[in-house]
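Got a structure for you, questions after.
Removed: one protein chain of the complex. Kept in place: all other protein chains.
After this line comes chain A, so read on.
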Amino acid sequence: MSKIKDLFNSGKFKSAFIPYFTLGDPNYNDSIEFGKTILDNGADILELGIPFSDPVADGPVIQRAVARSLKNKFSFDEIFRVTKEIHLHKQETPLVYLTYFNPIYHCGIQTFLDRAKEAGVVGLVIPDLPFDTKESETLFHELRKRDMDLIHLVTPASTKKRIESLKKTSTGFIYYVTSFGVTGERREFSVDLKERIRFLKDTIQLPICAGFGISTPEQANQIAGYADGIIIGSAIQRVIEENGQNSPKTKDVLADYISKIRASIT
């Protein structure tokens, strides 16, 4: 049984808070501290970014985070070590990886999944792997064998037909991309956001979590009114960027921001 499914069924929250940050920014050991801080202050699921040199679905804030991370020598050993440390800090919070497909493919799908699972990861989000590829099918089956989830992205441009056909290979939750473009904080969202999420909920029997562009407690509160979860990346990454290393101040700002968002969606 999927950990994510259990969590959404548990009734612990009205809407889930799913923060994201990039591992290795500014270095791997600080990531452990940031992860713990975020977990302590109210993440329901934590998304960990495995850096990739060419993040085409990401805006400038996350691009810069990835670039800072890759100044450290990238290694899967480090990624899994850090992930495990974060996982052991609060084992009941599901961890998912967000990364591009190339590093996973390069690592080898089987090896990657075995090690990710061992480190405490229960699902994957891969923005450049459409569900209708051979690789996505392979990945889906391998994940199922390990009780892990493949979280698909659906966008304002996805047609009804396409949404229908991704049902077969979706588990965990649906990552609904709230706006056109790439990740990054935004002032406004597409006008039919609410209707689209409703339609998705009716079509796919999975929780629908919204991300891309959300940054303020007000936005989170508003969208939590109709989405099953809120995903926030760039705004968190900006806190790390602006405050830098694992100083008490960075952790304070992070803790404050995370708890405010968590409070805004209950």
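Structural remarks
As a working rule, contacts are C-beta pairs under 8 Å (C-beta built on N, C-alpha and C of every residue); 3 or more make two chains touch, one makes a residue touch a chain; residues count from 1.
We adopt the following convention: contacts and distances are computed from a predicted model.
Missing chain, UniProt protein name, picked from "NADH dehydrogenase", "Tryptophan synthase beta chain", "Cbb3-type cytochrome c oxidase subunit I" or "Ammonium transporter": "Tryptophan synthase beta chain".
Note on the undisplayed chain: of the listed residues A:Gly181, A:Gly225 or A:Gly244, the one touching it is A:Gly181. Here the missing chain is touched by one residue of A:Ile45, A:Ala65 or A:Ile104, and it is A:Ile104. Remark: the residues of chain A touching the chain excluded from display are 51-57, 59, 63, 67, 70, 74-76, 100-107, 127-130, 132-135, 152-159, 162, 177, 180-182.
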